[in-house]
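Written below as structure tokens is the structure these notes are about.
Here the complex is missing one protein chain, while the rest keep their positions.
Should a chain be cited, it is by its letter among A, B and C, assigned in written order, with residues numbered from 1 in that chain.
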Amino acid sequence: MTTTESKATERSRISFVQSINEAITQEMERDPTVIVMGEDVAGAPGKKDQGFEDAWGGVFKLTKGLIGKFGPQRVLDTPISEAGFIGAGVGAAATGLRPIVELMFVGFYGVCADQITNNAAKMHYMFGGKVTLPLTIITNTGTGAGAAAQHSETLYSIFTHFPGLKCVVPSDAYTAKGLMTAAIRDDDPVIIFLHKLLLGRTRAGLRPSEEYAVPEEPYIVPIGKANVVREGEDLTMIGIGYTTGLCLQAAEALQQQGVNAEVIDLLSLSPMDEETILESVKKTRRAVIVDEDYPRCSVASDISALIAEQAFDYLDAPPKRVTPPHSPVPYSIMLERLFAPTKEKVIQAASEVLEA
Amino acid sequence: MTTTESKATERSRISFVQSINEAITQEMERDPTVIVMGEDVAGAPGKKDQGFEDAWGGVFKLTKGLIGKFGPQRVLDTPISEAGFIGAGVGAAATGLRPIVELMFVGFYGVCADQITNNAAKMHYMFGGKVTLPLTIITNTGTGAGAAAQHSETLYSIFTHFPGLKCVVPSDAYTAKGLMTAAIRDDDPVIIFLHKLLLGRTRAGLRPSEEYAVPEEPYIVPIGKANVVREGEDLTMIGIGYTTGLCLQAAEALQQQGVNAEVIDLLSLSPMDEETILESVKKTRRAVIVDEDYPRCSVASDISALIAEQAFDYLDAPPKRVTPPHSPVPYSIMLERLFAPTKEKVIQAASEVLEA
Amino acid sequence: MQDIHPMPDKSTALSLYQGMVTIREFEERARREGDAGKPVGGIHSSVGQEAVAVGICRYLRKDDYVLGNHRSHHHCLAKGVDMKEMMAELMGKATGTNKGKGGTMHIADKNVGMLGANGVIGSNVPVAAGAALSAKLRGTDQVAVVFFGDGGANQGALHETLNLAAIWNLGVIFVCENNRYAESTPVEYSLAGGSVANRASAYGIVGETVDGQDVLDVSAAMERAVDRARAGDGPSIIEAKTYRYYGHHGADDPLRYRTRDEEEFYRNRDCIATFKARIIEEELGTGEELQEIDASILESLDEAVKFADESPWPDPQELVADVYVTY
Partner (left out) sequence: MQDIHPMPDKSTALSLYQGMVTIREFEERARREGDAGKPVGGIHSSVGQEAVAVGICRYLRKDDYVLGNHRSHHHCLAKGVDMKEMMAELMGKATGTNKGKGGTMHIADKNVGMLGANGVIGSNVPVAAGAALSAKLRGTDQVAVVFFGDGGANQGALHETLNLAAIWNLGVIFVCENNRYAESTPVEYSLAGGSVANRASAYGIVGETVDGQDVLDVSAAMERAVDRARAGDGPSIIEAKTYRYYGHHGADDPLRYRTRDEEEFYRNRDCIATFKARIIEEELGTGEELQEIDASILESLDEAVKFADESPWPDPQELVADVYVTY
């Protein structure tokens, strides 16, 4: 019992980063066609004979240790040429491999968007379904690190816009491993968006500890399914990745005021689990959507429109969005902390929706 | 009288393309800092001594004749290096010029998105307002030419997503000239989206002929203002560029059935004229949004969410969106014609909204 | 570039001839079908550039990869894509290579190693590196060829991919079809340094310039490049000097930016006519034999057009099919 228990304790302390790392490791063990490419995904490339290897393991250590296990043939450090190596990922995916490529920060999408939205997203369709592209793109998002306008974006909305791409956003270590595994095994191009502030977190960050230990064996969190992470009757709060935690915190606070909020962890933006959203909102009749992406033409807009159009007759109040303003991310910590959604803003929005 | 009349007739026959061309010409005459860059915006560069000049005048002749008037210093043919020359547009705008750059088809954004969304959109903000970027980007959009998945996109939604960019979409020759002039004079980066199928049209395409002649003298259609192009009480139809014409046609057809539709020509996506939309919908209590961009995270979603959230208590029915499916643009004409909104689909949606 | 290459054996010579005529006649036929009102798309004709595609594909195996650009009918045909399916694709029919969903700028047939034309300039270049990487990791000696134009040479993706292929020693062959124009823009204006092949030295790889109107000059350079690629000696650039006889696409009048004299010059060095003359001169084939080849091509084209004409349109359901494998 003690061994099992301490094992569970140990597994419950696995961080988000470790969890992604474990998913990649296990899939690489399972399937020899899985490879990893990106800048400093190992680090110190070509210097093994000088005693250096795996110097970085990725900017956030998501790929640490892989090169030791799988060698430089399958773990490829790249030059700073995102169009080049993400395009190479497309070509490798079309010819029998399952590449995982890292786009270090999502804001860098602009130097390689063509490969993602014109090639990865469209080839399967344009070629009449005769070529498949099992490509996984990992990218890091979010504010909170004082990294200013180009290094703190979220941007999953623009990828969700494109037919042909799948977009997933884990919210904790458990969903990180499961979605990462699902992404690698998926036959379509999948982008997995990882929020900086989640990376160091253990699963306990989102839900209470040991009973939610991250399983050691590989498992899948299905792409396209949202989770109801808290049940309630008074309103529905919808979170995406990092903001799911904010919703849960807000729900706890609201509980004190006698309000019982349901919280949905969206997990998947494309496809999006419209059913779970609608079912919940039809029950609670009120909705708050919490998203860190820019407000215009966003996932938050989509969800609000979905609810308005499909659950119109059930609503007691209009849906409400909690998002940043229509503004780039400011550098100064004093401004940055005003930018993104916070627990307080979620509570405020919930109160407004409840009063409406 | 006859001269005036025939002048008016002539001016009413001015096409969308001529209208854009006239706006650029007049602004270049007025302001020596206005320049034009793009692939084949003149054509046959460097071959004047062999008797060739202005061979293309742009892929759609939007810039025809400019090089003859303003010379190769101000009308610059570029290599196929969009990141290079649009980035150069950013640098030129930051240092005293007002560049107009052409991104031939919006689907090519992927090779130069970094310059548009990381530099043009953010510099003014990141630099504390101390640098302005009076850059105009012209780009061509839309289905209807059998040009398949990469050459037929709309994509204004992803640019509207980014704070710092302004996005406008003219719907006819009159708004084309006025918005183009406004864009050039604007101190912020503005993208003007031109639908292929509108380019050859005269103003009569949207509204009846002579009384709507395109004025010869320069004028502005203000960025951020929508037009109510048809008044009605029974429902509001919101069109964007090409789809405004579909809304008007649908409105005519509905009139036969005794339904009196109001039609809004949105014109500007960022900033968006929320007031005009809301005022109309509060009056008609029903809304149909018609957009050719992909449905997810789109301007259509935004408008639907806006109406739901801000006019909730006024609505007799949920808003309805008429958009393409979540799919790339197919090549075959038989499939392509099923892709985009049509007059019939608009009528169908209107009927559904009216019955709800 | 070499002045005169010895002719290959008879069957090779006739097969190269056949390859070039097939392309020429396919393009001419597609053009005519378009003029007759069939929805063949905005074709970028490859007439004039046949020797490049045929010369390059001469030393490729079926399992090697080819990636094209917007002007790729010749690449597809030279790599062995079925003419009937291509014609059906142009017309947007369900039996097309891409089920009618790609069209002229996106023809692909993985079964013969044609990984796709691509409408965005430069976009397929990195994809080719990925195909070569995949071959390397899978332990095969397949090579990947990517075609791009003189205009395409100035896209950033090419630079990134040349560097990547060089440091990873990938079996990619970068083939620039320098037909002197990108739309109406002459290469003398757009290309700093004046040579794509010379840019190879910036990356420490081999670059060669060949006469793109001479199928033997093209294939000779290609043989060397393929040998290097299969031996694991890395990528090469081949710049083929060639010419497109028609406008950029159907609606373009090239005399707005180039002289009739210039056109004559190239037409007088036509890749098919000169090669045909040598076949006859060196007695590798008779006029009749060649006519038979021509006739059988024309017959196949009649069949292809008939096939395309009689093929069904895609089912309306196809609009939303193949967006994903699963969704």
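Observations
By our rule, contacts are C-beta pairs under 8 Å (C-beta built on N, C-alpha and C of every residue); 3 or more make two chains touch, one makes a residue touch a chain.
Computed from a prediction, not measured in an experiment: that's the story for all the values here.
Contacts of the undisplayed chain with visible chains (whole complex): A, B, C. Considering A:R11, A:R98, A:H124 or A:H151, the position touching the chain not shown turns out to be A:H151 (whole complex).
Among B:G43, B:G58, B:G84 or B:P295, only B:G84 touches the chain that is left out of the view.
Contact with the chain not shown here comes from a single listed residue; of A:A44, A:V228 or A:A253, that residue is A:A44. Per the touch definition above, the residue from A:M28, A:V111 or A:L135 contacting the chain not shown is A:V111. On the side of subunit B, the interface with the absent chain consists of residues 35, 73-74, 76, 78-79, 81, 83-97, 99, 114-115, 118-119, 123-132, 163-164, 166, 186-188, 224, 271, using the contact rule stated above. Within subunit A, the residues in touch with the undisplayed chain are 39-40, 43-47, 50, 52, 55-56, 59, 77, 79-81, 83-84, 107-108, 110-111, 145-151, 325-328, 330-335, 338-339. Of the residues in subunit C, those that touch the hidden partner chain are 154-160, 162-164, 166-167, 189-194, 198-199, 201-205.
The rule is short, and it goes like this: only the chains that are shown with their structure count from here on.
Placing every chain at the mean of its C-alpha atoms, the farthest one from subunit A is found to be C.
Rounded to whole angstrom, the centroid-to-centroid distance between subunit A and subunit B, based on C-alpha atoms, equals 33 Å.
Here the CA centre of subunit A is 41 Å from the CA centre of subunit C.
Chain centres here are Cα averages; for subunit B and subunit C they lie 36 Å apart. Among all residues of subunit C, those that touch two or more other chains are 96, 98, 100-102, 106, 118, 120, 123, 156-157, 323. Those residues of subunit B in touch with two or more other chains are numbered 83, 107-108, 110-111, 148-150, 325-328, 330-331.
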